[in-house]
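For this view, one protein chain was removed and the others were kept in their places.
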Amino acid sequence: MPFIPHTNEELKQMLTDMGETHVAALFDEIPADLLNDRLEAIPEGVSEMRLKRLLTEQLADEKMPLCFIGAGAYEHHIPSAVWQVASRGEFLTAYTPYQAEASQGTLQLLYEYQTMMASLMGMDVSNASLYEGASALAEAILMAVRVHKGQRKRVIIPRSLHPYYWDTVKTIVSEQKIECVPCDFDPQAGVTDLGALSQLSDENLAAVVIPQPNFFGCLEPVDEMTDWAHQKNALAIACVNPMAMALLKEPGQWGSADGEIDREANTRLEIGADIACGEGQPLGVPLNSGGPYFGFLTCRQKFVRQMPGRLIGQTTDLDGCVGYTLTLQAREQHIRRSKATSNICTNQGLLVTAATIYMSLMGPVGLRQVAGVSHTQTKKLVDRLIEIDGVERVFDRPFFHECVLRLPRDVDEVLRGMSLDGIQAGLSLKDYFPELGDCLLVCVTETKTDQDLDVFVDGFCRWLG
Amino acid sequence: MPFIPHTNEELKQMLTDMGETHVAALFDEIPADLLNDRLEAIPEGVSEMRLKRLLTEQLADEKMPLCFIGAGAYEHHIPSAVWQVASRGEFLTAYTPYQAEASQGTLQLLYEYQTMMASLMGMDVSNASLYEGASALAEAILMAVRVHKGQRKRVIIPRSLHPYYWDTVKTIVSEQKIECVPCDFDPQAGVTDLGALSQLSDENLAAVVIPQPNFFGCLEPVDEMTDWAHQKNALAIACVNPMAMALLKEPGQWGSADGEIDREANTRLEIGADIACGEGQPLGVPLNSGGPYFGFLTCRQKFVRQMPGRLIGQTTDLDGCVGYTLTLQAREQHIRRSKATSNICTNQGLLVTAATIYMSLMGPVGLRQVAGVSHTQTKKLVDRLIEIDGVERVFDRPFFHECVLRLPRDVDEVLRGMSLDGIQAGLSLKDYFPELGDCLLVCVTETKTDQDLDVFVDGFCRWLG
Amino acid sequence: MLIFQRSVEGRVALGQWVDGDLDLSDLPEAGLRQTKAVLPEVSELQVVRHYTGLSQRNFGIDTHFYPLGSCTMKYNPRGVHEMAMQPQWLSRHPLSAVDDHQSFLKILFELQQYLSDITGMPGVSLTPMAGSQGEFVGVAMIKAYHDANNDTERTEMIVPTAAHGTNPASAVMCGYTVKEIPTGSDGNIDVDQLREMVGPKTAGIMLTNPSTLGIFSRRIKDVSAIIHEAGGLLYYDGANLNAILGKVRPGDMGFDVMHLNLHKTFATPHGGGGPGAGPVAVADRLKPYLPIPTVVFENEKYRWTTKNDSPDSIGRLSCFMGNAAILLRAYLYIRLLGRKGLTRVADFATLNANYIMKRLQQAGFECAFPDRRASHEFVISFKKEKKQWGVSAMDIAKRLLDYGCHAPTTYFPLSIPECFLIEPTETESKQELDHFIDALIKIRGESETDPELVKTSPHTCVVKRLDDVKAVRELNLTWKPTIND
Partner (left out) sequence: MLIFQRSVEGRVALGQWVDGDLDLSDLPEAGLRQTKAVLPEVSELQVVRHYTGLSQRNFGIDTHFYPLGSCTMKYNPRGVHEMAMQPQWLSRHPLSAVDDHQSFLKILFELQQYLSDITGMPGVSLTPMAGSQGEFVGVAMIKAYHDANNDTERTEMIVPTAAHGTNPASAVMCGYTVKEIPTGSDGNIDVDQLREMVGPKTAGIMLTNPSTLGIFSRRIKDVSAIIHEAGGLLYYDGANLNAILGKVRPGDMGFDVMHLNLHKTFATPHGGGGPGAGPVAVADRLKPYLPIPTVVFENEKYRWTTKNDSPDSIGRLSCFMGNAAILLRAYLYIRLLGRKGLTRVADFATLNANYIMKRLQQAGFECAFPDRRASHEFVISFKKEKKQWGVSAMDIAKRLLDYGCHAPTTYFPLSIPECFLIEPTETESKQELDHFIDALIKIRGESETDPELVKTSPHTCVVKRLDDVKAVRELNLTWKPTIND
């Protein structure tokens, strides 16, 4: 049995010191009929050596195709330094930094992360992470409802939001009887139909969710949507790809640039989303079958006490030296219990560690370049694919590094063909949007070379032809 | 250009501070006709991302067969902890511990290594590493000559020593006019012919080299050879596989167990080899195409001042606390220059770091088990192979986890066949010993399961049939 | 020094620079970012050096004994880390075709079976991303069950006062009202009081057994009978599973639903606050409500389930498959230990806890429940020390850092004043335990002779005692160039 250090001698010594003779005695308070020393479905243990060997054999079956799927998880290059440093035992095997003096490494890093993420979003503050993007959006919605003191329980969510975000949000927020109202997208444009939005009732409206880019890769009319939400005294919740924010206008700047007047209230509309959240995975986290990733959540300063999750604050020690510590813990479940802003406890600290190292390595200019090259490569591919007979762009709005194409042949068949060439050509939209059953969502990142695009186009021609 | 942190502003600022305008000026002492700003054979630089991609493509061509080759480099299981800890930046990117106070980690580790390795060999002291096994043997021979104050310059080396060790030793020691005298092996036994040994002149004899196990995997008559060397007042130099020493008698115990009397001198012969050296690779170092490995060198206390390479000693600091530091540096080239015991400077510190962690994880019992299972598996395989018609053991002496077999078919052909099955079945001896042109040297370690042996035997039957 | 203070405008880590001309002609000008984000402009060496340096300012299991109660800070096998970091796993897109990844799905499928065996519950879903999400899911399933039975008047969830804060918080996230039930002086919940508490409004109860007090409730069968008779269901908080792994199965105790904390019991690294994984297991009657996706094996193939397979599922909890790679790590850990090894975990985790408790008792420390066995953890209280010498549990916790031990959990459970919850885990040696015991004894000595020393501790950490009140009062959550530089 691995990892137990006791020798038989020591075991005996310890029992003697305790006045016992058998370990079994330590379990004597458990009713005998409950004791059950069998684990039948679990195989015998093996050594590290044997397990590695078994795994190597299993790994041989795992394919590693060239990946052109995006849809919420993006394959970006991750510098080796990121995980080599994040895997250091002191980061990897620490717990939540409850003892601040023994956790300054993690705490300072999280403070740096909060600074970077808040700034990337153009917001005032950031928490130290939530689980992942979809559940982070759910938390953002719950937060918006709290901001309205629970008086408003309707939220407008575009249909152009990732369908799995939709599902997740519904699972989580409907327990608190919050109503999620869908808003259609313009079938031509691929983005939220502002006309449809303006038709929706604003009664009881807590927030409007604004994805950027949306599930189709299209750029939403974020300024108009933000203004609309503010006109209704609802919160604007940005749900964004953080990599995109190195290039596209950040949520903190959304809304009418020249401070449009709210006619009814006769006040100037506030610039900027109120909450910005999303999936942090593009920032140095590997695809890894969908997790662990991390959700980020940023907001205006005035909402900070409604924020769920951990926050790190700067302070000083007895000598007056700067240090960092968990703060505003009174919002959290371990202090406030049933009145907490959320039940979240364990979050995604290690992923944030990686993301912080990643963002430091890329810097503001490098990150923009990654976003820009990803987009440029996508554009190149799309431009070439739509030259193929029968392939066409479905939506006419600008996209960011991900695009929906209509194919003249069964999408699944084409995907199967491409897969034989070692290419995952994208995501078939059939299961997500029946009306887009003949469509493919394709995504290119900076990891793909021009040659890769050639191979893609060649294969596509073959499998379509 | 990677890894240069200067911005253009900073460059300008620095030049200004120095009163210069161009970097080129800093090279103005170099005669103009020598300046040559071209590197033609070297491609343009690429980013880490691109280089990884290029490499992945090259790696796809590299085969990873099941390896049954030994012959001086052995595939043992290496616990993940070994290289994860050894790869920590503080070990990986430190220099030789010249500033002891800033290098206590490396220094204490090396002191622990010296303790472990000396004890494994049954010797008094160990240095902190040499390059690898073959050149370590050369250094051991040079050391033996120094012990004899350069008065004796002949060394007897068995032909059963690894041929590449032979070559290496000759390259290195013959520059100092040391004569290497071969001693034949008994063609039946596969070990040094004691009769032949006793016939060799002992004039000027500095040392006798005793490999254990020898190149053929056979166990040499180490006791007799040690005694013989001591009778001639020559040093006995053990050249051993350190993994084997967890199971086999260690060099410190070699020689006549009941203290045979040297008749001529009428004194009791000293027990134990005088120097023990070898290749440290089996102790936690990956095969890695042959290097980096590390050579170890241990000896009796009285010879320590003739030892080449670094030594770490325990001492105390100003407060009387225990610490570690490089010691006896007056033997080394950076102090003694042309009178040094060797020219070695950079050694194989990181590999010793890994080996120390490895030995700690295995402990004395675990290490013996690795050696024992390796041997047991080899025996199993050999027993089954010699049941095949025409396959036979060539030598009748006991072997340790490596064995020579005679095949009824061209060895290279069989190897090519086995390689198609994904098996490296061993080493063809044709290029090493013409007289063993139809022989195969096969090695099994603890990494091979009984199923692996089945696959080996099946394949062998097929390719021989 | 903050990474931002190492930044110089215009610097780029060039080894990571992505070559390529940008074509942004299709993006509307007004939609582009105009400001530069506050990310540092530093070299690769600066990044490596900065974060390597920061890491050294942390305690971790890899560096210190870390007896943090309720957190199960055991050794995180390095072999598992290596196996989980293979490029085949890392590069797998969550939406890629299952045909290309049968090995990975097989692993999850087997993990579902293992966890079912361990918990004694037939249904398992792996998607919850930590214990607290597992709780949410579990309570949501209880609610779904009552709703399906049109039993909609059940609005109350019973939770012990000693429960972890996530329990009441999760119940509230599901729209329940929390009713607290106190712990008796023997560490058990008061069964009689429970009997009075339950009724038609009772949706269920959330318990851990052994509890967060480190006490195994002997009358757990009675509790389950009371709740079930009242029409409620029992939720089991699996955070303390390490104590009973392979010994007792929550399903056999009468629980209907539970979560497991893989990052505790199954040794996946805590990562400075996460990630974890909090799979849920359920009795048959709750199976229809399990969250999707799960993995099924059909027609010789593993595949994910969807809403079509489970129309009554409470739904999806994350965009993809939870913390998939953490599940992989837990699987590998289970394979390493095997059935016997897992049972021995409980033996030695319990041994270590009882050993420390006994030795501390012998040395005169005050255990919260001196007459009870410790499970894998136990509570001591420094009420006496606080009163006599003015030294609080927090002071002693900080002073422990000076002795090279991470502090136990302090001030939890909330019901015990000035307490430590101590959990050594099975992977710590007798030597470590003895060192910890000796340190506590020494600190008590210091508390008497030199209380200031303890009250101003730690003295050997990278910072002195930090001012938490100031952190709240002068809230500073992000660095701003002008203020701090």
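First chain written, first letter: the chains are A, B and C, and each begins at residue 1.
The rule we apply is simple: a residue touches a chain if its C-beta (ideal position, glycine included) is under 8 Å from a C-beta of that chain, and two chains touch if they have at least 3 such contacts.
Since the structure is predicted, the reported quantities are computational estimates derived from the model, not experimental observations.
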item: Chains shown that the absent chain touches, full complex; value: A, B, C
item: Option touching the unshown chain, where B:D186, B:D227 or B:E332 are the choices; value: B:E332
item: Touching the absent chain when the full complex is considered, from B:H162, B:K232, B:R300 or B:R406; value: B:H162
item: Residue touching the undisplayed chain, where the options are B:H148, B:K379 or B:K430; value: B:K379
item: Residue of B:M362, B:V404 or B:L453 in touch with the missing chain, whole complex considered; value: B:M362
item: Where the missing chain touches chain A, by residue; value: 1-10, 47-50, 79-81, 84-85, 89-90
item: Positions on chain C where the hidden chain makes contact; value: 6, 8, 11, 15, 43-46, 48-49, 52-53, 56, 61-64, 75, 77-79, 336, 427-431
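As a working rule, only the chains that are shown with their structure count from here on.
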item: Most distant chain from chain C, judged by the mean position of its C-alpha atoms; value: B
item: Cα-centroid distance, chain A relative to chain C, in whole angstrom; value: 20
item: Between chain B and chain C, centroid-to-centroid distance (C-alpha), Å; value: 47
item: Sites on chain A at which at least two other chains make contact; value: 48, 52, 77, 79, 87-88, 446
item: Sequence positions of chain C contacting 2 or more other chains; value: 11, 13, 15-19, 42, 44, 48, 52, 77, 79, 81-83
